[in-house]
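As you look at this complex, bear in mind that one protein chain is not there, while each of the others sits in place.
Labels A and B are assigned to the chains in the order they are written; within every chain, residues are numbered from 1.
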Amino acid sequence: MGYVAVKGGEQAIENACNLFAYQRIKGGSRPLAVKQIEEQLYLLIDRVMGEGSLYAPELAALAVKQAAGDTLEASFMLRAYRTTLPRIASTLPGSTARMRIFRRISASFKDVPGGQVLGPTSDYTLRLLNFDLFDETKASAQLFRRFVEHNLRSHERLPDTFPKVIEILRTEGLIVNPKSAGYSDESDGEPFDITRESLVFPAARSARLQAMARGETGGLLLLAYSSMRGYGDVHPIVGELRVGYLPVVVPDPYTKAPRVAGEVKVTEAEIIARYDSGSGKPLFTVGYGLCFGQNEIKAISMAILDRAMEAAENNSPANDQEFVLSHIDGIESMGFCNHWKLPHYVDFQSDLDRLRKAQAYHADRGKEQKTDTTNSL
Amino acid sequence: MKPLLKVSRLSKRYGNGCLFCANENGAGLVGNQCPHCKSVFACRDVSFDLFPDEVLGIVGESGSGKSTLVRLLHFEEEATGGEVFLNASTGEEKSQNVLALGPFAKRQLRNRKFGIVYQNPQMGLRMDVSAGGNVAEKLLAAGWRNVGLIRERAGELLKKTEIPLSRMDEAPRNFSGGMQQRVQIAKALSNKPRILLLDEVTTGLDLSVQARVLDLIKNLQRELKLSALVVSHDLGVIRLLCHRTIVMRYGRVVESGLTDQILEDPQHPYTQLLVSSRL
Partner (left out) sequence: MPIVEKSKKQTRQILYNFAFLDDVAKREIRRKILKAVAVPGYQVPFGSREMPIARGWGTGGLQITLSLIEPSDTLKVIDQGCDYSVNAVNIKKFVQAVTGVRITTDTTEATLIQTRHRIPEEPMTEDQILVLQVPYPEALREVEPSEQKTRAMHAEGDYGRMWLFLYEDIIHYGEVRLSYRYPVLVNNKYIMDPSPIPRWDVPKLNMARTLFLFGAGREKRIYAVPPYTSVEPLQFEDHPFRVESFAGKRCERCGAEDTYLDEIIAEDGVTRHYYCSDTSFCDKRRRT
């Protein structure tokens, strides 16, 4: 009776848990240090922090280790841990204009004030396997590190802040003002808190952005991709994509004065979309995305979906906010998908009962029809 | 005689409106649009009465607001102005502005007092649900809980609308356009409505099929003593079915009177144009 055995079930479950943990170390290689995961698999950590909606690189690395590299499981652990943390303070709204940037590009202009800063990216790498990494040693890594650091030193230091491309366009009156009529904006009010309240539709924009910020990268990409391919009409241009560190500002518990408590690595995408003349004058519209860590695919997908969900018609999946927001959470969807592995034999028994009844009815009806025809002949 | 339905200054505006269009009385609009705020007036101050057993025609070209009018009366869209009174013949219910009712009461009213037939059967029918089921839906909504009785009633109506009973359990998806329209009529009649709303019901059908559907409606109207609003751009349909007619243009009523009178001796230049272009 397998996993529903009346006796011995508890022991079997315990064993399954142990086997899972054993699987990771049974090969006998040196156990991974959490620090190594945090530093060397930093994109994975960034993704897990975003989807787990907790900025904690070290814990994310621990979760990745414990989950044997499964991003959904790792984010899940982080998210579950997050629920247990008390909320000490709420950060003050900050402007991303104050970001300490290490990468920043605009696709809408050849050059922009402040310049294009390519920064660290795999965008331009050749996707050829680097066999040298097989033999990477501490010494060879150090050599390469020195080489890069030496080369970069010859360049000037990056400025502390960059002007925002979107703001330049807005000043010129080319971009819709978020406060204009017909555009959802709640910058004056308290944002919706999806961790404390259940989403109701139509959802506030703050709720939509929050839900996407903790959404699963693949899920967001899928929906955004459907919109860019043709199931939608956003036609995005990346106005600006920036990756860097955003100061976390909280009010001093005693004086209420703003204090910088630290910084978080974030990716921000602003896409410029097809113009709209809803409020009279035709203006470009904007989609916005921001997520923890360096996760450009996610930020851009978010921005596209943010814009798509503003569409008046729910005529494609990405335009339908209920469709998007109900299905992008990785932790919810993976949990539900996994739950089908739980025993359902009581339910199936009920299904069997129905089917047997329906088959009997079908057979009876067949007989009736046969007798009908015989009679009419 | 007291009217069954009294519509008073019913309006539907798309857009926010502005001071200019709130205060003008028709002359200042471009067609049905405000030149300042670009709001569109699909219906503007439409008033009329519908009496028991009467068939009232609403005629006008597409975009004149006649279909919007039907949707407002069927609570499918929210009016931006005006009142609608529905008189109960029993006298127990007090005449009240039904537009001011809550969504629950509106739905009750819609399920119990109105029947509607749309131009497009896709709008009025569930194409994947059996023809009998389509007719049954309103009965189910009104609390019928006996499959046998429901099937009896649905069968009666399908018979009346000339759908062979052998096809009762088949989905309308497989039916011809004329047949779909007749299922819609059966569905609209299922709850013994006080008022039947017919929105361009023969548009898009072949001429011979049109004639059959119109005949059916005419006979049913006489037999069941129905009150009906018939929306059409086709003066032939109006002439055949309607006792009185109102003419709409740019969301307004430009002329109203006995159907014969309107067709033989139109007063308003627009009606004259409609009548002459038909000839």
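By our rule, contacts are C-beta pairs under 8 Å (C-beta built on N, C-alpha and C of every residue); 3 or more make two chains touch, one makes a residue touch a chain.
Source: prediction; values computed, not measured.
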Residue of A:Cys17, A:Ala139 or A:Ala257 touching the missing chain in the full complex: A:Cys17
Identified contact with the non-displayed chain, of B:Ala141, B:Leu165, B:Val209 or B:Val275: B:Ala141
Absent-chain contact - pick from A:Glu167, A:Glu263 or A:Glu332: A:Glu332
On chain B, residues whose C-beta touches the chain left out of the figure: 103-104, 106-108, 111, 126, 129-130, 132-133, 136-138, 140-141, 145-148, 150-151, 169
Hidden partner chain, residues of chain A it touches: 1, 3-7, 9-10, 13, 17, 76-77, 79-80, 82-84, 86, 193, 195-202, 322, 326, 331-332, 334-339, 342-347, 349-354, 357-358, 361-362, 364-365
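The rule is simple: only the chains that are shown with their structure count from here on.
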Centre distance in Å when chain A and chain B are each reduced to the mean of their C-alpha atoms: 49
